[in-house]
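What you see is the complex with one protein chain gone and the rest in place.
Right after this comes subunit A.
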Amino acid sequence: MKPYFQIRGLRSGYAGGVVLTGVDLDVEPGGILAVLGRNGVGKTTLISTVMGFVRPYEGSITVDGREIAGARVDVIARAGVGVVPQGRRVFAPLTVAEHLAIAAPRRAAPGPWTRARILDLLPRLGERLGHRGDELSGGEQQMLAIARALLGNPRLLLLDEPSDGLAPAIVAQVGEVIREVAAQGMTVVLVEQNLGLALSVAEHVAVMQKGGIVHRAACAEFASRPDDRRRLLGVD
């Protein structure tokens, strides 16, 4: 099957320094890929480069056959790429209702994710509509960040460490939401250090080391090989 999201020979970094040393990735339509790796291997730089926050030095990034490498962030977003950033980054002074209003720009692609459907999937947000972003708990902020991304009806969703700083029960909820989103046909790239979450939602894993992909496997296969996990990630 032709990949929906494809990266070839991607090199990028900051101020001339190289962080990504030639990343190749493929994700099939509707697939969930978990990108794993220790701190500092370039996972967040990968997300930032795909979203246009960091300009690539060279390489290709295509979404549904359309080249987006080096395009402006808002152009990439309107091309159907949504992101849930590390640390949530909700708008502190805006209420949940205002977040939902702001997250659905008038020219956003039509799609299945409407305000009503979001509140159906994430009912806790419905109870917090009048609360400001900085009044929410970490879990609620994460749900809000996911809702904000979904309301743009992206066809490719990038999640950067969505379990970061969350209690295990909330992480499980986040996992359920990701599965539900993918079940609707959205292609998902999950950058994660929480191996449990990654293996519970993804179909494939790609492990990063020193700015490149060093290992690819199906989740079931990776889960059954503790030696690989120890060697590549330093965990059992």
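Going forward, contacts are C-beta pairs under 8 Å (C-beta built on N, C-alpha and C of every residue); 3 or more make two chains touch, one makes a residue touch a chain; residues count from 1.
Simple rule for what comes next: contacts and distances are computed from a predicted model.
The complex appears with one chain absent; UniProt names that chain "Branched-chain amino acid transport system permease protein" among the candidates "Na+/H+ antiporter subunit E", "Carbohydrate ABC transporter membrane protein 2, CUT1 family", "Branched-chain amino acid transport system permease protein" or "Substrate import-associated zinc metallohydrolase lipoprotein". The chain omitted from view is touched by exactly one of A:Val63, A:Leu121 or A:Leu136, namely A:Leu136. Summary of contacts with the chain left out: across A:Glu58, A:Asp74, A:Glu180 or A:Glu221, the touching residue is A:Asp74.
Across the entire complex, the residue among A:Val83, A:Met143, A:Leu166 or A:Ala182 in touch with the chain not shown is A:Val83. Of the residues in subunit A, those that touch the hidden partner chain are 51-53, 72-74, 77-78, 82-83, 85, 89, 91-94, 98, 101-103, 105-108, 128, 131-132, 134-137, 140, 148, 152.
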